[in-house]
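Below, a portion of the complex is reproduced, with chain positions unchanged.
Every chain is named by a letter (A, B and C) in the order it is written, and numbering of its residues begins at 1.
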Amino acid sequence: MTVRDMLEAHPRSTVLDRDLLLRCIEECIDCAATCTSCADADLAEPDVAEMVRCVRLCLDCADACQATGRILIRQTEPDLGVLRAEIEACAATCRACAEECEKHASNHEHCRICAEVCRRCERACEDLLATIRD
Amino acid sequence: MTVRDMLEAHPRSTVLDRDLLLRCIEECIDCAATCTSCADADLAEPDVAEMVRCVRLCLDCADACQATGRILIRQTEPDLGVLRAEIEACAATCRACAEECEKHASNHEHCRICAEVCRRCERACEDLLATIRD
Amino acid sequence: MTVRDMLEAHPRSTVLDRDLLLRCIEECIDCAATCTSCADADLAEPDVAEMVRCVRLCLDCADACQATGRILIRQTEPDLGVLRAEIEACAATCRACAEECEKHASNHEHCRICAEVCRRCERACEDLLATIRD
């Protein structure tokens, strides 16, 4: 991904820890794509009726990660209160999605991968949050 | 908007207060569109250099409201922890955006309208939150 | 919705037909929300396995309408080639989604409503397109 190069070329340097920020952005982007794919893969499973909660939480998580990824990419005139609230919400949504996907991890490889990616994103959010809590 | 009819046609009834939920969804949708428009109107102002923080917060608010609106529209297998976190983040983002737009309300009619819409969305989020806090 | 007031408060007037533009923006916003709801309602139906294609097309249509709505809301420095391509893609996606929802309209009221909203959005796109074809 080109995010690192873009952050380096940005006229303003980030007010957050640069490495933790970059990791969190990349995990949000990866998690949004992975959850979009997992929701779709669930729909193609023969046991789709058992996967309904997984579809729903993956759709929510894709939306949350996408919004948070976009907000974290922006470096101009950041509002720390907004960043904190959005990262907290993203972590909570990743956690709920990971818990659901973990239940299906032994049956569906896409759920196993998705749970892992959600947990990575959750941790990246928590690690970044720890540096901006008031 | 057709959201009310869709909620009534949904096979599951909402676990939240129906009127507060509907108001919150409609405000999120309206706020996402209004903030997208305000960020764009800022760019066309002769004093664009003074509007940079407003553009940034309007873009963040549009992203947050859009994600929250989508998540609230979904009634199947809701996760209250996710809903709570997302609505809180949305309220915080609307508040920050409203505060910035209010500073420009006397100069720019689009900021005056946008601040009003952000405050309405913030209140709708707070009112809905009050019913689902643990 | 506040879109009309925001377009009137915008420092630049639109290069497109104002009424057709406003209608197209409002239909895109309504269709994005309706398709998000229809995909979710499908998941709660006992015959979810028969609704898989409907879920998928509603998710696509929600994404297409949301992107097109945001792009049409912007009035600053429009690129007609971009507008034309995005509106065409949106119309094609609404058409495909409407065709699928129409198949389930007699069984599921949410599909009947969704098909209607998709057809309205498709027509609004076609009517706006007719004014900007080269």
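Following the convention adopted for this analysis, a contact is a pair of C-beta atoms (placed from the backbone, for glycine too) under 8 Å apart; a residue touches a chain by one contact, two chains touch by 3 or more.
Given the structure is predicted, the values throughout are model-derived calculations rather than measurements.
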Whole-complex copies, counting every chain including the 3 in place: 4
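Note that in this section only the chains that are shown with their structure count from here on.
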Interface residue overlap between copies chain A and chain C, same or different (over half shared): same
Superposing rotation of chain A relative to chain B, computed on C-alpha atoms, to nearest 5°: 180
CA centroid of chain A to CA centroid of chain B, Å: 21
Distance from the mean Cα position of chain C to that of chain A, given in whole angstrom: 27
Junction residues of chain C - those touching two or more other chains: 40, 43-44
List of chain C residues in touch with chain B within their complex: 1-3, 5-7, 9-12, 25, 29-30, 33-34, 36-38, 40-41, 43-45, 62, 66, 69-70, 73-77, 108-110, 113-114, 117
Chain B contact footprint on chain A (complex, rising order): 52-53, 56-57, 59-60, 63-64, 66-67, 70-71, 74, 76-79, 81-82, 84-86, 88-89, 92-93, 96
Chain C-touching residues of chain A, taken from the complex the two chains share: 39-40, 43-44, 48-49, 52, 55-56, 59
